[in-house]
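Only one protein chain is missing from this complex, and each of the others stays in its spot.
Our next item is chain A:
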């Protein structure tokens, strides 16, 4: 017992000494909450990448990163209290975050404490860095960053595609569009922007349909879709609950073109939904998906081996997006540390503005180029749209097997380049 106590005491004394050498970085994950279906692969991507940076690059400026992971279960208040613990005790210099509700709640805090916050939320409200848009409920968010198009921009891109698709199919009349999702800040985020854009493009906009962020029976929602004759439906939730909708709609024989949110579809969801997921389009943030090749894929494979030494695990789109998001932060920290500089939140934030068309070194052809400016944190306006193609039974075999066998695949549809309109900033 005494030996144990002595050991504990030594560890307790030694730990802070070690921690002083390392750079503390927070990592908020949802591994158990409503969005854990996509939170797990994304969080794994971030964690593996930061571990890989520690292993192969000796961290940042010769100092190892001390990555403090915390599963907050998609509960914003828990994220806020964890944030306060981190800033009070470990004094993190940057945070890898996750959901919309918590990220938006923390905007004021990270501004006050000058801590760059790289979120898994792509809410457009986080892009107005200068706070000059004057939109209600949008505050200046100079410390918030994310990798990929904003939810609103991604939806605008898909609506552009949908309008072309409608014409290409030679359909007559006005197509009907509907927004679907839970009553939560995340699905709500692009709702108005999408509906406004749809009207502009000549869609008839049908009142939004609600379904919870958790899996359930959504037959009623599908029947509403059918009744109203909807042609294009946006799925604002994450993959788990979207699967329920897709399956219910398949069973009810509803023929609608679904457009998923960036978190609304992935390879795991395709396996779970089976042929019900066939034909769903959704934006992919990286330039390639697992199985395709690019110079940077070698790096992704090396990162993947951190948590899977066999190298056989199939990495869904969110894993790679997590890797890119983590690398933006790491390279910004590198810049801050260059020439003996201090790695402080303020210097990291400034470093985000130093590059244009920024692709992290070693990730060429994987991460979509990002450009951040002091006023505009819309990193990219490019929306790469993919279609989920499922041709057969997905019940047997792993995701990797099914992709290799050709039962499931991600098919590039088109890439929409949106104009960077000032008046759409923060919306």
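Note that in this section contacts are C-beta pairs under 8 Å (C-beta built on N, C-alpha and C of every residue); 3 or more make two chains touch, one makes a residue touch a chain; residues count from 1.
One rule holds in what follows: contacts and distances are computed from a predicted model.
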item	value
Protein name (UniProt record) of the chain left out of view, among "Branched-chain amino acid ABC transporter permease", "succinate dehydrogenase", "ATP synthase subunit a" or "DNA polymerase-3 subunit epsilon"	"Branched-chain amino acid ABC transporter permease"
Given A:77, A:229 or A:341, the one touching the chain that is not displayed	A:77
Positions on chain A contacted by the hidden chain, ascending	11, 29, 31-32, 40, 44, 68-71, 75-78, 80-81, 84-85, 87-89, 101, 104-105, 108-109, 137, 183-185, 188
